[in-house]
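First up is the structure itself, then whatever we jot down about it.
In this view, the complex is presented without one of its protein chains, the others remaining in place.
Every chain is named by a letter (A, B and C) in the order it is written, and numbering of its residues begins at 1.
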Amino acid sequence: MNRPGRTTTLRVGVIGAGIMGADHANTLRRAVRGAEVTAVADVDLARAEAAAEGARAYDDAFALIADPDVDAVVIASHDSVHAEQVVAAVRAGKAVLCEKPLAPTLAEGRLVLRDIGSTGEALLSLGFMRRFDAGYMQLRQAIDDGTVGPPVLVHNISRGVSGAPNATSEFSITGSAIHEFDVVPWLLRSPVVEVSWVAPRRSSEVHEGLQDPQLIHLRTADGVLSTCETFLNARYGYDIRCEVVGETGAISLTEPARVRLDAGRRHGIGYAADWRPRFADAYRIELQGWVDSVLAGEPTPLATGRDGVAASAVAEAVITSMHHGGSVTKVEQ
Amino acid sequence: MNRPGRTTTLRVGVIGAGIMGADHANTLRRAVRGAEVTAVADVDLARAEAAAEGARAYDDAFALIADPDVDAVVIASHDSVHAEQVVAAVRAGKAVLCEKPLAPTLAEGRLVLRDIGSTGEALLSLGFMRRFDAGYMQLRQAIDDGTVGPPVLVHNISRGVSGAPNATSEFSITGSAIHEFDVVPWLLRSPVVEVSWVAPRRSSEVHEGLQDPQLIHLRTADGVLSTCETFLNARYGYDIRCEVVGETGAISLTEPARVRLDAGRRHGIGYAADWRPRFADAYRIELQGWVDSVLAGEPTPLATGRDGVAASAVAEAVITSMHHGGSVTKVEQ
Amino acid sequence: MNRPGRTTTLRVGVIGAGIMGADHANTLRRAVRGAEVTAVADVDLARAEAAAEGARAYDDAFALIADPDVDAVVIASHDSVHAEQVVAAVRAGKAVLCEKPLAPTLAEGRLVLRDIGSTGEALLSLGFMRRFDAGYMQLRQAIDDGTVGPPVLVHNISRGVSGAPNATSEFSITGSAIHEFDVVPWLLRSPVVEVSWVAPRRSSEVHEGLQDPQLIHLRTADGVLSTCETFLNARYGYDIRCEVVGETGAISLTEPARVRLDAGRRHGIGYAADWRPRFADAYRIELQGWVDSVLAGEPTPLATGRDGVAASAVAEAVITSMHHGGSVTKVEQ
Partner (left out) sequence: MNRPGRTTTLRVGVIGAGIMGADHANTLRRAVRGAEVTAVADVDLARAEAAAEGARAYDDAFALIADPDVDAVVIASHDSVHAEQVVAAVRAGKAVLCEKPLAPTLAEGRLVLRDIGSTGEALLSLGFMRRFDAGYMQLRQAIDDGTVGPPVLVHNISRGVSGAPNATSEFSITGSAIHEFDVVPWLLRSPVVEVSWVAPRRSSEVHEGLQDPQLIHLRTADGVLSTCETFLNARYGYDIRCEVVGETGAISLTEPARVRLDAGRRHGIGYAADWRPRFADAYRIELQGWVDSVLAGEPTPLATGRDGVAASAVAEAVITSMHHGGSVTKVEQ
């Protein structure tokens, strides 16, 4: 039993005080048991200070990593620096929750794993939050329970309101569809072995450099085919769907709205504007699971470094398919 | 104005007294204005008599076609004899509503059109009833109105409870997916120019000769990509879906259930067991539209012979893709 | 069997060429088998001519009733003249479909029944179209089948966009809630024996003379309690709901939309603006059922004159309750 008045606390440093990092700091401070935010780092020190709410602020991620009052690190910095920060933090013996991606390319992701070794891997978790969304968890349970029979097809749809103005067709794959590349093999408990890519008509609402929407096929080792529509600029709302079709039934996510409105000749529910409200609860549960596992010295319930590399390998194969006219492409695992 | 007590009536002969033919005879007799069923033909005379309900019964389709009390013919016989019956009826100067397909193969369909010539074509309607389903009609109107912006993608799903025991992978395309091959270009007002085929994991519930489900891509001339999942043995219900994704929104069919049940810890709606209750109203409206246009001497509002040949051309290209490892295949129009 | 080229036709005269009468004439002419509109009457002759589309036009309902080319009469005139027109038509030996109400008051309705006698009653049908709505028919079938166990409660909601500008609290009962007064005993196969009335907060959007919304309780002889919310000016859409709560489950109407729209951060279906599109199919089926039964010389499948008087008796009791502070009031049957 804990001594009254005192409890074991994980002292967390958050690297990156942008939207995602600030959200994580807030969630850790307000809704996660057993965590304390002791430091925040950002290249913009003022932003770090604002997010720190009185904790230490750094403009240097490596200084935060070295802080003895930081037991564990959340990495929510720019994608391009994830790899070096992960390596540094793991080498400093600190548990790390790194937002996806682990590294900008598959090759670099593999280098990180090689650099940190199996001991380092045990300290590393990847932030694929959909694994902690109540809907996805129920889909996975239903598959395990045989509720719809053995799966034959999975249909994924990922639509956003508006992508980043400079988003490229490749970014749509590595930055958005990568969530499906992680969640599909996690649902099916089977790795993606083959992919292909195809272009629907391009929306005239986006700049010429971006194919939006895109349609991707994933083949997992179990033979199941998964379709993934990724549409960054669907305009109407942030809409994430997943349907698992089995031999005897089908099961799918519902939009997690809690109220229904009748107004202006219409009946229905509202969409979130972006991923943050849609997955707020998934982030909270993910962070709690991470803190609990670190404090207990148990294996992470989150995606691992290897899961992150696997998703990057799928992304790379999809980009290859895109660059080769949609040809069916093997995933190098 | 019609003279009181009398009205112009189209005297219809129905060829084929199976489920579909008997349904059509009943609908014409009970729910279609301006039609009278004066004869029914079937190779099984007893079946013809049962469906005739007192009208003349034939065991020979050509005798029915020759009957002077038959002004117009509905062909709901076996697919293999549609072509010769269409040619005979049209040559006899009678309006024809032929259930899909016009002929078993694309080549034979084209021969029918050549044989009947443009005068004959004006007498011919094809039975693609989805064009008369309230949901599909609203989707088409919404596209025309720009409700969701210009379309970029269309997702079609067609699931049945159980296919015919001897259904082949080719039949799944020519007998079931052909509805999508007609409805997609009709919705988009653009012909299908290119297709490809891919196999999901095969359901272990079906015999080895059948790939079920199947996934088909259609590319229309406007650049829009349409996906078509066809699953004959989905077990859980007869479930037809169509979603049109546009540049600013998406619009989709709803299941046309009229009541919702709360029972046994579940809340929801029921599915039809097959296509007949699902599309009963579409059949009625189609038959009324056909009868009205024939009586008025106006062009058919139904699919034409050319539409039927166009759908067969798509089917043939999809089969070619299937036989060639899913390669992208041009449609010969 | 009918003689080829000819068929028995019911020659219908329509009295009242307002919205409802013109709709009925159109439906009879375009979508009902076995009917012909041979005459239309309206106090405004030009309106009668427009609705007649070439058939005879009268400015005198009694002249139409006397027309030998009119076999049967649809009465869609002003409520205040229904009674006298019904009596005249029935006395002329013509089948009558009278829009609700049969008469402005219960006493007058009873007089009509006395005047026409049992022979006349056999010629009379009342237009309570909800009995022919697919949803209500399925609710009734479900009750008969015991799908939800014996009913204990029925919840009815009837909301419109905007009531007539001069609508009174009494009109809300006799003109709108009367549909529930007919449909509830029809669903439960048990007459309404007791009622009470209560006022929610009055919408500030309506004039002072109108209590809107209203809430009414009906007790049927079987002990079941039915609640009826009537809200003429609900603004957001025409929304008709009915839920039957049984001992083991509940079953309710769904809104009969056929498409679902994703646009502007919302997902959902549209409402009809008023009762005509919502119940268009019910009207068609009701008219077909009426024509079929008259031609066949069979009892009407529609509501009868007695059903109409029963509904008026409920309305009168509800008005009494309203005038007496919501007291529980017996229905005089």
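We take it that contacts are C-beta pairs under 8 Å (C-beta built on N, C-alpha and C of every residue); 3 or more make two chains touch, one makes a residue touch a chain.
All of these numbers come straight from a predicted model, not from anything done at the bench.
Novice: Out of C:8, C:141 or C:248, which is the one that touches the chain we can't see?
Specialist: Of the candidates C:8, C:141 or C:248, C:248 is in touch with the missing chain.
Novice: One chain is left out of this view; which of C:87, C:102 or C:234 touches it in the full complex?
Specialist: Touching the chain that is not displayed is residue C:234.
Novice: Can you say which of C:93, C:209, C:223 or C:299 touches the chain missing from this structure?
Specialist: The missing chain is touched by C:223.
Novice: Going by the contact rule already stated, which one of A:106, A:210, A:253 or A:272 would touch the omitted chain in the full complex?
Specialist: Spelled out, the listed residue whose C-beta touches the missing chain is A:253.
Novice: From the list C:44, C:205 or C:332, which touches the chain that is not on show?
Specialist: In the complete complex, the chain left out is touched by residue C:205.
Novice: Considering the whole complex, not just the chains shown, which residues of chain C touch the missing one?
Specialist: Within chain C, the residues that touch the unshown chain are 148-153, 155, 159, 198-205, 213, 215, 217, 222-225, 227, 229, 231, 234-236, 245, 247-250, 326, 328.
Novice: Would you write out the residues of chain A that touch the absent chain, in ascending order?
Specialist: Missing-chain contacts on chain A: residues 1-2, 4-7, 9, 11, 30-36, 38, 54-55, 69, 133-135, 138-139, 142, 147-148, 248-254, 256-264, 269, 281, 288, 292.
Novice: If the hidden chain were put back, which residues of chain B would touch it?
Specialist: Residues 236-237, 239, 255, 260-271, 273 of chain B touch the chain absent from view.
The rule we apply is simple: only the chains that are shown with their structure count from here on.
Novice: How many angstrom lie between the centres of chain A and chain C, each centre taken as the mean Cα position?
Specialist: 56
Novice: Where the CA atoms of chain B average out and where those of chain C average out, how many Å apart are those spots?
Specialist: A distance of 36 Å separates the two centres.
Novice: What are the residues of chain A that contact at least two other chains?
Specialist: Correct list: 236.
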